[in-house]
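One structure is given below, represented as structure tokens, and several questions about it will come after.
Of the protein chains in this complex, one is absent; all others appear in place.
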Amino acid sequence: MLNKKTLISALFAVCASASAFAQPERPNIVVILADDLGYSDVSFNGSKDITTPNLDKLAANGTVMTSAYAAHPFCGPSRAGLMTGRYPHRFGSQFNLPTNHKSGGLGIPTDEKFISKVLQESGYYTVAVGKWHLGETPEYHPNARGFDDYYGFTGGGHDYFPEKYQKKYQASLARGMDATIFDYIRPLERNGKEVRETEYVTDGLARETAAYIDKASKQDKPFFIYAAFNAPHTPMQAKDEDMAMFPNIKDKKRKVYAGMVYALDRAVGRIVDQLKASGEYENTLIVFFSDNGGKTPTGASNEPLRGRKGDTLEGGYRVPMFFHWPNKIPARDNYYHVISALDLFPTFANLAGADLTGVKKLDGVDVLDAVINGENARPGQSVFAMRHRYGYSDVGVRKDNFKALRFGSKDEWQLYDVNKDPSETKDLSGKYPVLLSQLKEEAEIWAWQHAEPKWFHIHREGFQWREKAMPRFHETFNYKPMYGE
Amino acid sequence: MLNKKTLISALFAVCASASAFAQPERPNIVVILADDLGYSDVSFNGSKDITTPNLDKLAANGTVMTSAYAAHPFCGPSRAGLMTGRYPHRFGSQFNLPTNHKSGGLGIPTDEKFISKVLQESGYYTVAVGKWHLGETPEYHPNARGFDDYYGFTGGGHDYFPEKYQKKYQASLARGMDATIFDYIRPLERNGKEVRETEYVTDGLARETAAYIDKASKQDKPFFIYAAFNAPHTPMQAKDEDMAMFPNIKDKKRKVYAGMVYALDRAVGRIVDQLKASGEYENTLIVFFSDNGGKTPTGASNEPLRGRKGDTLEGGYRVPMFFHWPNKIPARDNYYHVISALDLFPTFANLAGADLTGVKKLDGVDVLDAVINGENARPGQSVFAMRHRYGYSDVGVRKDNFKALRFGSKDEWQLYDVNKDPSETKDLSGKYPVLLSQLKEEAEIWAWQHAEPKWFHIHREGFQWREKAMPRFHETFNYKPMYGE
Partner (left out) sequence: MLNKKTLISALFAVCASASAFAQPERPNIVVILADDLGYSDVSFNGSKDITTPNLDKLAANGTVMTSAYAAHPFCGPSRAGLMTGRYPHRFGSQFNLPTNHKSGGLGIPTDEKFISKVLQESGYYTVAVGKWHLGETPEYHPNARGFDDYYGFTGGGHDYFPEKYQKKYQASLARGMDATIFDYIRPLERNGKEVRETEYVTDGLARETAAYIDKASKQDKPFFIYAAFNAPHTPMQAKDEDMAMFPNIKDKKRKVYAGMVYALDRAVGRIVDQLKASGEYENTLIVFFSDNGGKTPTGASNEPLRGRKGDTLEGGYRVPMFFHWPNKIPARDNYYHVISALDLFPTFANLAGADLTGVKKLDGVDVLDAVINGENARPGQSVFAMRHRYGYSDVGVRKDNFKALRFGSKDEWQLYDVNKDPSETKDLSGKYPVLLSQLKEEAEIWAWQHAEPKWFHIHREGFQWREKAMPRFHETFNYKPMYGE
């Protein structure tokens, strides 16, 4: 496959030097990423109370993946995996960056090449909109990682109502607290320059994404747009008109949550409208998914999955996902094979015929043909998740229909057929002990490749890591050496 | 300011290629650094028992800074900060290098560019005399860090009487203990070659500094001389004639200490005499200060400041300082605004019109204009100090007149107006809680940028660091995250 790719890449290089000549065969790529969206919080994936008409329409005409996994059960590492095509543990990014402008000088290591950079170098016009969360200082900024244009906020989240957060921001400034103002209320930016957003942020990001599609469509190159909405991440702030769409929802939290998702769906509609208006709809691969599972305490639902954001239970990192590309991707509502957010890097790179020079060993696979044909893209290959807690690690190892699970500090591994039993209720570890031991062993081999965390979300996590002499993999894997030294 | 500098630098580059042409407008720079000299151990700064006539004369004709801070409360990191213009915590140099030739292969990271290198590259003749303490192997030697010439000892201190330490050294050699002989009794060196010093070391260093000034004055370039006296650092060894100058001092320790300071003052006189004799006095900026506060148990005094060397109390790192430059720096005995040893790097670099390529983000500011005009060089900007102890960290955050202080393992932050209350007696934390919380937060943001220590002074410190899962910043800052992940 490498050879084919190299060839394609070489051809494009020739074309590129012949220049003004258009390359119709390379599709545009639009990634729409939701934030903390639960598995069953969109109607195409089973929500009974939240309606998402625009997403549903796309989903109905595309392939819905029912076993899609984020690269990690929470935000920062999940996005690091998406951008690098590699498990964040490999490069010490297994924790969120410190909040609140404490991440100066910290970010995803610059020797990890982002898919945006790969696509940019292969001739794509590249745009990021929304939440970044991968480093705030110049060397880690979207514009330094392969995005020609960027509009959004580089921290881990943002307030939604400009009039409110701007007031808070001005008050803080007046108190002389510039360096310490919380990320969530700082001004948005365009390519590093502060801007004054005026719309509810989800609407603002939709407006900008649409505008960039318009700009992109006027260029002689395909485009890659990474629209990373912060909805429905905290703070829980919805427009009254959006909440009013759900008169039947009585629970207050759920109502706010539903309103935030509804705004997200409206944003998707706006993006689709612009793609059509710009004549790019037919030649655009749209990938929609969430960065991790829903946070149930703030109103999300992952049913029928067990667990929530942060867990290695299915509810923690199995996410709603679809691919949409007219005449290429078939309409199918249950592509049940495993797909990982890590697969998007090689899939996109191959679509672009991109050169992978400088890209380290990727952890995902090109899934395009498998998705088109409804086949398993990685028979016999495992997909891993590991989340470090205070003194122990939770693990998930998904291979084909099965998943080995370690959850909680007690060293008891379980095994589930998560295809038949997505709620992880029937432990099959007694039935398939060899399979379980094989999955554990694979995860241990993977864990040996982890680097020490380069940062922690808060100082306390770092202390706990050191205090407990983490990562304590000997307990996680309970490894018994066979021969001596 | 960067642009102006670049321009000046470019102009000098042109001049340099035109070569033999003198550049009278660039001043010579002479840094005279004392070692462990207390805040009130020089008469110009309030000493009642120690007389320092030569220092006093310079101080009277220059600007005395009453709120000058070393980069760290003890020696190695303080000097690392001076040389790099950056907090030593940024590059893992927050502890002293191991003593006694155990620092083989250790030293201030070579990707930190020293002010000496910057000045050397901009056309200065550069000389270091005295104590180094920044790495002993060739890659860390003064000659490798930008000094054309060096005379002194690369360890952290030295005995003073040659006839005595040479005898001890020979006895050790005779016992076949070459590799393990204590640094303090080894021969001095000139540019890496052993020499046999014959004078009391303070006098010897003065002699060499004067000789280098003479050599420098015969060259067609300005010069930078870093005269780093070890006096009055331990071992406490004074000449009888110097102690005899203080018949009124009864305390034995204080008498020895006073004698050592008196010798240092004589050395300063000798340097000034040579500057005059060489015709360089008028065009030379002299900066005098101490690497940290006085060590009271060995006879120093930091009155009215609280605390001593090693503390983040004022007595630990507020030091006597003056700038002297005829017709440029006004005679002023109380420049009370904050100045940091970290400021010398950008100040000197700008004076030299030096190119800062390869220099990382500096922590100080160019203070020249502010000092000349008696203004605050960094309104609203904090200066930090942090010293790691066994299981906790002491912190000082100075901004304008105020200082937030954490001292001791109990998590109680205090706030002082150290301008009015340099003895840190009236805790204002209850009065200005917002200011205190802001200073804490700024220090926490700064702490996120620290690197793991690359070494420890003694192995025990390293064990303690690991045993207590340091740096335990969660306790130091008692940080409460606002939003979740």
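List of remarks:
Note that the chains are named A and B in the order they appear, and that numbering of residues resets to 1 at the start of each chain.
In this text, a contact is a pair of C-beta atoms (placed from the backbone, for glycine too) under 8 Å apart; a residue touches a chain by one contact, two chains touch by 3 or more.
Treat the numbers as computed from the prediction; the structure is a model and nothing was measured.
Taking the complete complex into account, B:Pro98 is the one of B:Pro98, B:Gly299 or B:Pro320 that touches the chain left out. In the complete complex, the residue from A:Asp203, A:Asp273 or A:Glu444 that touches the missing chain is A:Glu444.
In the full complex, subunit A contacts the hidden chain through residues 380, 434, 438, 441-442, 444-445, 447-449, 466, 469-470, 472-477, 479, 481-485. Within the entire complex, the positions of subunit B that touch the omitted partner chain are 74-75, 96, 98-106, 156-157, 175-177, 179-180, 182, 184, 234-235, 295, 309-310, 455, 457-460, 462-463, 466-467.
In the analysis below, only the chains that are shown with their structure count from here on.
Centre-to-centre spacing of subunit A and subunit B amounts to 49 Å, using the average Cα coordinate of each chain.
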